[in-house]
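Only a single protein chain was left out; the remaining protein chains are all shown in position.
For clarity, chains are labelled A and B in written order, and residue numbers in each chain start from 1.
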Amino acid sequence: MKNCIKNILMLTLLAFAVSGPVCAAENVGTTLAALSDVQKYERAIHIMAMLLIGFGFLMVFVKKYGRSALTATYLLVSVSIPLYFLKESFHGVGGSEGIIDKLILAEFAAASLLICAGAVLGRLKMSQYMLLGVLFVPFYALNEWVVLNGGLGLISGKVVDTGGSIVIHAFGAIFGLAVAASMTTQKEYETPIECDDTSDRYSLLGSMVLWVFWPSFCAALVAPADVPRTAVNVILALCGSTIATYFASVRLRGKISAADIANATLAGGVAIGSTCDLAVPGTAFAIGIMAGIVSTFGFAIIQSRLTELTKKVDTCGVLYLHGMPGILGGVAALVVVSGINVVAQLTAILITVAIAAGSGLISGKVIAVMGRRSEPYIDEEEFEGEESGQNEVQPLIAATDTV
Amino acid sequence: MKNCIKNILMLTLLAFAVSGPVCAAENVGTTLAALSDVQKYERAIHIMAMLLIGFGFLMVFVKKYGRSALTATYLLVSVSIPLYFLKESFHGVGGSEGIIDKLILAEFAAASLLICAGAVLGRLKMSQYMLLGVLFVPFYALNEWVVLNGGLGLISGKVVDTGGSIVIHAFGAIFGLAVAASMTTQKEYETPIECDDTSDRYSLLGSMVLWVFWPSFCAALVAPADVPRTAVNVILALCGSTIATYFASVRLRGKISAADIANATLAGGVAIGSTCDLAVPGTAFAIGIMAGIVSTFGFAIIQSRLTELTKKVDTCGVLYLHGMPGILGGVAALVVVSGINVVAQLTAILITVAIAAGSGLISGKVIAVMGRRSEPYIDEEEFEGEESGQNEVQPLIAATDTV
Partner (left out) sequence: MKNCIKNILMLTLLAFAVSGPVCAAENVGTTLAALSDVQKYERAIHIMAMLLIGFGFLMVFVKKYGRSALTATYLLVSVSIPLYFLKESFHGVGGSEGIIDKLILAEFAAASLLICAGAVLGRLKMSQYMLLGVLFVPFYALNEWVVLNGGLGLISGKVVDTGGSIVIHAFGAIFGLAVAASMTTQKEYETPIECDDTSDRYSLLGSMVLWVFWPSFCAALVAPADVPRTAVNVILALCGSTIATYFASVRLRGKISAADIANATLAGGVAIGSTCDLAVPGTAFAIGIMAGIVSTFGFAIIQSRLTELTKKVDTCGVLYLHGMPGILGGVAALVVVSGINVVAQLTAILITVAIAAGSGLISGKVIAVMGRRSEPYIDEEEFEGEESGQNEVQPLIAATDTV
């Protein structure tokens, strides 16, 4: 009896003693989850810097178009992010549960939209960019759902695309090309969009902002333990494409093109997207080199020929920076990732191309209803005053030329 | 006896077994706190990017004033942050306990000072900016103490102002307006400060840096678990004000003003400050839209009339970007936050306006003692060489004009 009491006493003591750490462990779990979410938030801010400052300034190279490019960037981001959140709220997954993941997914949609807009840069009014955003987001979400979340049951198996080579870069580029194809008239083609070759430094600023924060884009939704390896892979891929771009640019053009340096240097980031958390460093570097070569070849050789052939203009060359390297990245996963579901991966690429092309053609027709232009858009059309900016040598001539 | 020994043995065993996790839990607590502080540090760095790059480049639009605006930004930050730390050290709260919170509070003071300086941009010499900083920080700290920490017992109750709509934005703006009112002479008014309308891209760069990092400003001192929701609210408010600014600018001016896009797009961030951690996403978006409209209306309609009426110049229009949206944000809390202490909130706004106006007037008089000018300040006055910069069309004429 005495023993029994003793034992009960001890069991009670035991229960209390142990429950402390157990409770603490539960609280610790909640706090760890919160800290991990704040780290995702940090990466979300990095992505926002890429969207506004990176994409915005990379596009500041069309003649007399600096303010429009930056304003369009502002509007495209501000339309697409709330729209994506609105879509998410239809799922009934309200509250702030997983809200940071939704923010990152919304930023991915905005990134894809900005890539898309690059193809038609210099052709649209501000209101048309907003319409483009409204049309783009649902189609983007459809493709995301079909390819990554098994929507419609078209793909059975895991698609490898952590950093979005396929669903973000290739989708956005092909959607944009389809919009351009569906909108551009013969007259538009004949009036080329002139480059403002004084804006190299701004473009390089945008380029560098994208380069710097690219690891956060690819690792945005990756588990904490995998972030360092992913980051190193992305950085090595970018180093690879940067070196390759220099050599390819000199080789293919005779001289270095600052536009190649601003653009093709980033192709490594695009191509490593699919396999950023799975590749080993050496492979990542090699993928970067290949992407840099492919992209520079696109800008230096393919662009002028394709433009002549199709009579359609891809203003920023999104096919060469996002389209080709994106698909390269999706295909590279077949070699890099052991045990990959080959059918699922290839189907994902084909579906993405199909949805992007189809919905882009439709969207282009809808946008064209709001007005087409025979002359390229210039800032003065919609903006107050005159941005003599860095064109101030002959502003008057230019102004009379273009209105 | 044997049992007794067994039991003692078991109790000892128990004690050891349990003490491991207990100790671990204590260490875990310390580590979690350290990690949480490092996350605050990350946000502190984001705020620093806003202070120097954001505010700095947003202000690079006054004619022949690019270098001064950036140098003034450097000096204002470098004077106010150590000064705020010095004040803190008087409290006897030495050591590195809570040092990261102090850093963030010091950055808030610097932000408010930079807002204040925007009102008198183009009127002060570099040394006068530093004097402005020395005068500003104590008054700012006084208002912070009275409004947020119950100083002097004037406010009994919690004031809702997490992101500083009232104590940072409205305070800085009104202080600056009072300085301008107290300093500007009739002659100064008649010699307007000319805009360098070639600097749109720099202003938009500053604007975008502010936009991107704004969530970190508002969430700087928020608990980890609340950071994601706060960030989403701030981003949605900024999206709202960006879209609203476009529509309002076109509506009110006929054409888009790049200055509106650079400035009023940020009004959503100002206005969501008070309620950034308490609002729901839809409300945040709505507050952003309202703030964008109010701010654009200020820039497009009120500014020119008020300038004519008062014969005083608010160089950067801080009343319309920080003053009006700041007070809007403070008042919006009355509607958004259930169970808010209405009296405390309204008293906080009134006290802030009163302290800012009074201390601004005094500070203006003090600064004026160091010299006033009939001509707007130009870089050449204090800077070596000539920044032909983007004004190189008529540098010689300008130079002879102004010296």
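Simple rule for what comes next: a contact is a pair of C-beta atoms (placed from the backbone, for glycine too) under 8 Å apart; a residue touches a chain by one contact, two chains touch by 3 or more.
If you're wondering where the values come from, they're calculated on a predicted model, not measured in any experiment.
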Given the contact definition stated above, which residue among A:Thr71, A:Thr265, A:Thr283 or A:Thr315 touches the chain not shown here?
-> A:Thr265
Which listed residue, A:Thr242, A:Thr275, A:Thr315 or A:Thr352, touches the chain dropped from view?
-> A:Thr242
From the list A:Ala173, A:Val209 or A:Ala267, which touches the chain that is not on show?
-> A:Val209
Since one chain isn't shown, list which residues of chain B touch it in the complete complex.
-> 3, 6-7, 10, 13-14, 17-18, 20-21, 24-25, 28, 30-32, 34-35, 37-42, 44-45, 48-49, 52-53, 56-57, 60, 66-67, 70-71, 74-75, 77-79, 81-82, 85, 96, 99-100, 102-103, 126, 130, 202, 205, 382-390, 392
Since one chain has been left out of the picture, which residues of chain A touch it in the full complex?
-> 3, 7, 10-11, 14-15, 18, 21-22, 24-25, 28-29, 32, 35-36, 39, 42, 46, 197-198, 200-201, 204-205, 208-209, 211-213, 215-216, 219, 223-225, 227-229, 231-232, 235-236, 238-240, 242-243, 246, 250, 253, 255-258, 261, 265, 281, 285, 390, 392-393
